[in-house]
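Here's a slice of the assembly, chains where they normally sit.
Letters A, B and C name the chains as they come in the text, with residue numbers starting at 1 for each one.
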């Protein structure tokens, strides 16, 4: 055996399949469909699943590219084989599919998922099922929710927090990249009452791949390279999703300040969180609580005092690195969290969730270390 | 005449030379020395002065590179001529120098400047004379100040705030890049009591050129590209400089939260400032106050509601763009400020200051628009 | 005066206006229209002209953006003033225009230029009038030429080669970026018979801005960063333009190998040219011939033996740097040429040409040194 990257004992529970469920393995792999495979998150699922022994990609859909070889759309995958051609979603033979990753654009997902046969387990990477309150959805996404019944069934897929519910879920709403980067460090601190709910300020920085692969002038190389900017100031759509999670953690409504920034890099995300500690709480208390909370988690790693995480430390990997620092203003702390927005912030966490749903060891297919430099 | 970039009437005062002083012009240019010219700020002075009609670079010093042509050190300037060779600072003939830009490293500057003939007007780009309190200097820079008398004489060179004092100064301490980006938006707001002094949180992002040209592993292309990270968390040396200025503005001691981030770009700096408004103050009040404060300033521009500045909008130029936004948390505001760290954050502001000191129109040599893309 | 960048005496001829022509100056500036100003070359004209004392931009056209402020389209120019709003080309009052830069897309230019009043001097940055042979145009650009009469009148605007014809031209066809980078070093060598016409192999590398500002997936940041690729192998449209020029120089038909490569950088272009020397010709002969040929030219600089030009040495400037090296294969030489594709490869050379056409000193507005780092 090479280097073991499984430094932590994952809770055994995660390896027990629900009673009613088939067991998938290298000899009997689950048949996986990826809907909307022509975008970056779809492609990232394909890349990661190329090394997954228990999942077999048998269906790829893409409406405008149907009929093409996948490597016509993503030429770097000319070296992968057994990748099916793209077809239209209406042409999928669902009898021969066990589970699906849904990588369709926001708002197009609801009706398609509502129409799927119920034996299909789904991880949805769009935002369509993340917000429990459909009126909040309507407010931020500009339209009535078209599958409110299905919404009630959806489980929010922040794996390390909602693992038990995910295990038996039929539909998991995979978290957004920003919400993942913010909730993993702050959820436990709010839940334990170690930080206050007011004046939580989150300054986030994201790579460009978060904007997707559609041709837009704002994301041309010439418009992005060698410069940075804030965007969606005070009104980014991930805001209600973050607040929903943090409010759950705190047990009371939390309203945060959240400002995303576009970085000249393809992948990577950092959230720098400025928080107030509760009375008599110290920086060490925060760090130690996070260490304890995540000590059995493979993909969340809390750094020792003084170490600063870089987004390049998680490029291409499913890890989340967290660090806690004293602020110069007494009583305040700075919590830094980095992920790869396409992996732990999207397709990696989606696979992690499906592993949990299908009773496969949670780390399967996800143990790649960061690509550096 | 081409496009006029002087959209604002600069106060006439700035164009009147002090009584005792010579008048410099294209036909009788000031003779300029640049000390420590082999770093990026020295080179940037040379680049900008190549188009300055009233200043003539006659001396360049560089201890380890003395004897070389400047284009041996900066080959892109092979196309500039009349650039003197590098000499040692001990070999400068000060009788033929009118003014100097001092681009030496921190801590090496004090003794050299203390030894200069008193007819030399100096803009010092190091940190050595920025902090009025020499004990604060000793605390943050790790050594006793070696020219405390000269420190008393130094004027802090944030041009738009201290212009009157700069006009007659012999030694101007040019502000740091982070302090420039933070003070220009926040100084007027604190001075007018529109924002509170507590809980000022500044998340800053800088290009790599701020780290200088010395060979260090951490700033290799391979270590910087395609990723970001915080650094100097809670202990960056620009912190006391920012606090000194903001405390002056507020009339009481201000302690801020300040976290710098390293960006994969050569130039550019953004400070995203999270502040609390005073009672009954609105976002429009903040914006309008800044608009009024800077309406006659050429190099500070406050954007209208909704427009977001990019660092690439000021690349290579001496401008500072500022924008004000409502925060989602009631009572808070987000103030965004962008500069080019090597121009308004260093060499450009230094030239602006020397223009003021020598009675030359303040914009001279500084009207280049941003290089985009 | 600051640093003099005019290291070379420009031939006096270039400063003499044609007899029939008005004299333009800072007090009586030429009124300039920029057609198609919403792309990068249009914008680059605006940036450079912002510092041109004898040209005044009075008209900007952009069909789809008509009615907007120019800074709505290029926000970094919010700091420039007296920039006119965009209008439709049909709304231009040509009586109040002296000259025009035409930055319209290929194939749209012919009819517009054919319809202009004859008092307008035009520099056309499109490819429409570069090829003398309209059948070659039709072959490479996919359509009949719509203004063949005007084509006969057009002068090819490689300034250093065709200056005399440019001076009296009404319409100058500004060269493409690749053709500029290749012809400046190779034209004189072929003309003097120092290199052979066969087996000329040109491997060129270009920044992304050459692809323009239209939203295309292939030029997204995520598709371009951190990787390179050849494109248009054996069939790039600049090939006939290069061959036309080199054939003129050689006095016989030249057919070259030309392969362009897309680089992850916004600006800059290098052509690495692999050539065979004529009998008994040495590397020094090549270099010395180029040195002599360009010794009075401000914008073409031949480096001494052993120095290697970088594209970053000319970023934002109008310079062309050339270097000559021995090849390891006996009898062969390597000639390297770098320019900024948007300046000497487009808008800078266009201004240089209009300066010549209007009798203004050729360097006017173009003496900015490279922006480095």
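Note that in this section a residue touches a chain if its C-beta (ideal position, glycine included) is under 8 Å from a C-beta of that chain, and two chains touch if they have at least 3 such contacts.
Since this is a predicted model, take the numbers as computed values, not measurements.
This structure file shows 3 copies of a single chain, while the whole complex it describes contains 4 copies.
What we mean here is this: only the chains that are shown with their structure count from here on.
By the residue-number overlap criterion, the interface of chain A with chain C counts as same, with over half of its numbers used by both chains. Closest to the middle of the protein, by Cα centroid, lies chain B.
Using the mean of the Cα atoms as each chain's centre, the chain most removed from chain C is A.
Averaging Cα coordinates per chain places chain A and chain B 41 Å apart. Rounded to a whole number, the gap between the C-alpha centres of chain B and chain C is 35 angstrom.
Inter-chain spacing, taken between the CA centroids of chain A and chain C, is 47 Å. Multi-chain contact residues of chain A (touching two or more other chains): 222-223, 225-226, 264-266. Of all residues in chain A, only 198-199, 201, 203, 205, 207, 222-223, 225-231, 233-234, 239, 255-259, 261, 263-268, 270, 272, 274, 308-313, 315, 325-329, 332, 334, 336, 373 touch chain B in the complex they form.
Against chain C, the residues of chain B that register as touching in their complex are 1-7, 26-27, 29, 40, 43, 46-47, 49-57, 74-83, 209, 225-226, 266-267, 301, 303, 307, 309-310, 312-317, 319, 321, 365, 367-373. Interface residues of chain A facing chain C in the complex, by the touch rule stated above, are 40, 208-209, 213-217, 219-226, 264-266.
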